[in-house]
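Below: the structure, in structure tokens.
The complex appears here minus one protein chain, its other protein chains still in place.
Then we have chain A:
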Amino acid sequence: MSLIRHAVAAEDAARVPGAVVLTDVVKRYGRGPGAVTALDGVSLNVAPGSFTCLVGASGCGKSTLLSLVAGLDELSAGSIDNVERPVAMMFQESALFPWLTVSGNVELALRVKGVGRAERRQRAAELLDTVRLNGFAHKRPHELSGGMRQRVALARALAQDASVLLMDEPFGALDAMTRDILHDELERIWRERELTVLFVTHNVREAVRLGDRVVLLSSRPGRVLNVYDVGLDRPRRIDSAPVAGLAAEITDALREEVSRHAG
């Protein structure tokens, strides 16, 4: 069991850009007897440049965990140490702004950071090239397919130039073929840019396909049940036997956890 809980090491790890150290994170909603504990003592040491997938059944607080790391929500107890704020984040819905062009959406992330107009234009073009969407800069979001929109959202997230990228089921609404291709793309971009990725998904195979580690969370309250080191060589394929094998093992553990909640 490679559950990390070295408080001293954590202090040092958090000094490195891209590292995220969670120590006994607790998140409760509401007060008194009606309070719901979403996360209960989650500790996790995310190394810079690593790809960590969080899986769990409904109610495990995996999205809550990302919101806390992003600083969108307040902790009830514990601590999260990461050097940078804001971190980049993308969601299941692309949430591109319909009043801006594709390029305008990417540029907005730069604009908020105070980047000048000419440089914005140029960096947006580079980022759109990174996600292979050159030629679509002047389209409106609604003119693109779901997969393309997620790539724009990824480009917008990359525009934040943060070393930590949080992804909340980013490919959840896409069809299998698109998702498969986007896995390759994400892997490429993660490697090229040496990003630290925290990736939430309910798709265990996707987690094994992408992650260096897969963190399995329990439900209600969310706790770290197990951390799997995915020692498979890259590039991986989602339908390869080793990926399927480890995914089956994790799915079994997940099923056990779900049954535990049987009324």
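The rule is simple: a residue touches a chain if its C-beta (ideal position, glycine included) is under 8 Å from a C-beta of that chain, and two chains touch if they have at least 3 such contacts; residues count from 1.
We take it that contacts and distances are computed from a predicted model.
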Listed names "Na+/H+ antiporter subunit C", "Nitrogenase iron-molybdenum cofactor biosynthesis protein NifE", "Sulfate ABC transporter permease" or "YwgA family protein", matching UniProt entry of the absent chain: "Sulfate ABC transporter permease"
Chain not shown: contacting residue from A:37, A:178 or A:226: A:178
Contact partner of the left-out chain, one of A:117, A:188, A:234 or A:260: A:188
Sole residue of A:68, A:88, A:155 or A:254 that reaches the chain not shown, by the stated touch rule: A:88
Chain A residues that touch the omitted chain in the full complex: 70, 72, 86, 88-89, 91, 93, 95, 97-100, 108-109, 111-113, 132, 140-148, 156-157, 160, 177-178, 181, 184-185, 188
